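Of the protein chains in this complex, one is absent; all others appear in place.
Up next is chain A:
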Amino acid sequence: MSTPTRAPSGAPSHLTGPGGGRVGDDAARPDGVLKVRGEFAYGSDLWMDDMLWGVTLRSPHPYARIRSIDVGAALAVPGVHAVLTSDDVPGEKVYGLELADQPVLALDVVRYQGEPVALVAADHPDTARRAAARIVVDYDVWEPVTDARRALGHPTWNQVHDSPAEVTELSRESAHLHPHGNLVRHLKVRRGDPAPTADVVVVNEYEVGMQDQAFLGPESGLAVPGEDGGVDLYVATQWLHVDQRQICAALALPPERVRLTLAGVGGAFGGREDLSMHVHACLLALHTGRPVKMSYNREESFFGHVHRHPATMRYEHGATRDGDLVYVKATIYFDGGAYASSTPAVVGNGGTMGIGPYVVPNVHVDCYGAYTNNPPCGAMRGFGSVQTAFAYESQMDALAAELGMDPVDLRCRNAMEQGSEAITGQVVDSPAPVVELLRRLEAMPLPPEVPTGDAVDLRDMPGGVSNSTHGEGVRRGVGYAVAYKNVAFSEGFDDYSTARVRLEVVGGEAVATVHTAAAEVGQGLVTVEQQIARTELGVDRVTVHPKDTAVGSAGSTSASRQTYVTGGAVKAACEAVRARVLERARSVVGRPVADLRLDGGKVVSDLEGVALPLADLLGDEAVEETLEWRHRPTEAVDPETGQGFAHVQYAFSAHRAVVDVDTELGLVKVVEMACTQDVGKAINPQAVVGQIQGGTAQGLGLAVMEEILVRDGRVQNPSFTDYLIPTVLDMPPVRVEILEYADPHAPYGLRGVGEAPNISSGPAVLAAIRQATGLPLTRVPVRPEHLTGT
């Protein structure tokens, strides 16, 4: 097998850390030194001597039938080695995470702007791009379906996946295209009295725009044809095995001939859970017999991955005069865009956690996911909870105002705690410190008052140095919000991870090697894998094997699940290795296994004061164990009532935001964010805080600036010029306090960390802006015109 040869290092190689750091320590990243030297090979850095460059031709139309494609002129460009269309896909022509409904290359209909239509491989990326521009596609352009509610509400409306016009020979043969119209999933949650009444009722509609993951490392990979007719793909992804499954189907190859290795990943946040260039690069490599690299530019990246579902939500909260929640009714519409992706699971989360971490006796929730001709939406950090949290947390503030209560007091009065029932009927059987998170936030000191007069540093004002205000018209607001998020995959998914751990003596030193397929996307799992192996096996040196499909699946790096699930698998595999080593040591040391432990590369018996070096015990023999590890099972919820043990664990966080608003110009400056989060056990406190601060930034971004603007199915701002993400000037200091209430069901008591802070931060910012302005503000991101009424 040939591997990428770029100096430095090609595909990521074995990572051996700087050493030191067990569970609970601020351990250093094993890939850190490579990253600061510029030597860490991301997907877009891969290179081989004779490689070609692949590019994608994409549909300019959100909805159209393809009458014909003429590739002749493109093939004639010197330097072009292949031009491919759907005819060249040898296997399944559609793929998908949950439902296979998305064409590898457009079949006969394109359903969103940017849908891949054809591929070109050439010896220079510019050649490939120029050739792609010469492909002639004859489109019959149709009116797009662009509103989720209209898509669902009108049975005679053009059905994105079932209009008679698009039933051609190809789609008729393809049994996987969604046959049932525009509804992807409808989840119902029903609890208590179906017609409840209350003293005080608050009803509002909310809207959340389309957010993008905007990871910095572009979608990239290198496909290398193998001598066995298979292919090796080095790719930046979140889940190697689910990619492999879909690639195998499309290429009509068995798994042993489609081998994946994780290339360096420059952030993911859900946006790499679906395929992007994976099959395309493999197709081009197999057709040309040459290695093919594909790397999207920023504009193509906006078209090349799924986004966060935009949502429209109607919420009705009823409470007693004293502030006890009596009922919540909610109708939630998620716009899934043109293909299903993970919309069914997003709907699951939106519905089963759609009223927040509160105890409510009567609940009536309908959560819908719809097909439209907008860009496909799928996984993004917070997965179905970010949108609903904007609504339910806004409702709690609105209700508090109606009751004349303090918003934090109202939340605490209704907060879930250990032993409470969630709206699915599931008993929360681990700590749920919602009240403590909020009270601790309240107790934190507030930043200094808004400066006035000569004290004004323009850099601290909304609008910054552009001299827009010297403090006149600036109002300060403070807002709170809580997040509640399931950890790992829910609703009965077989959610396992696999770990192979080897212990051996190299050069006189005991070394552990950890091999999993769990994607490191920047969050620090490679560090955690080392920490666990050091802790369980009492060694300092731990090597992390490259992430590839030569070991069993670790599942997805998403849903805040990898430290829990792959961490659990590594721990279990280490325990199995340790048991074998101690069993072998038993007779040598002359003590029962129960008296023995591993520490400092030795078998130690405290009672006897014996310390037997592993070098003596193992010689040149390695002890290796491979294990699959599962969290306790969950179950599908009842389709009519939404009741059931759907989620294995919940994460809780809370935010307080302090903002200054220039009420004349509608500009917002977030002054400070504070976050409290229960992480169960901080395996790596420094990394945990980093996750919380990063998640806080993404939530703030959605609250005040981040939106993919889609008009008539067309994206208006596919660039970092027009899609704004927070810069260091937009981000305030982020205070973090972590609680560690062990979850009795989780390894080390840990809780997934990554998503919760992304959920509570945005609603807190919104609450603060509302407090500053007195405006209701029911749409995010908040724009200047919402604040000035223009």
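Convention: contacts are C-beta pairs under 8 Å (C-beta built on N, C-alpha and C of every residue); 3 or more make two chains touch, one makes a residue touch a chain; residues count from 1.
Simple rule for what comes next: contacts and distances are computed from a predicted model.
The chain absent from the displayed complex carries the UniProt protein name "Carbon-monoxide dehydrogenase small subunit", chosen from "Carbon-monoxide dehydrogenase small subunit", "Imidazole glycerol phosphate synthase subunit HisH", "ABC-type basic membrane lipoprotein" or "proton-translocating NAD(P)(+) transhydrogenase".
Among A:Ser68, A:Ser587 or A:Thr727, only A:Thr727 touches the chain that is left out of the view. Residue A:Gln686 is the one among A:Thr16, A:Gln686 or A:Thr788 that touches the chain missing from this view. Across the interface with the omitted chain, chain A contributes residues 6-8, 26, 28-29, 31-33, 35-42, 44-45, 47, 124, 126, 213-218, 264-267, 269, 295, 297-298, 457, 459-460, 521-524, 686-687, 689-690, 693-698, 719-721, 725-729, 731, 733-734.
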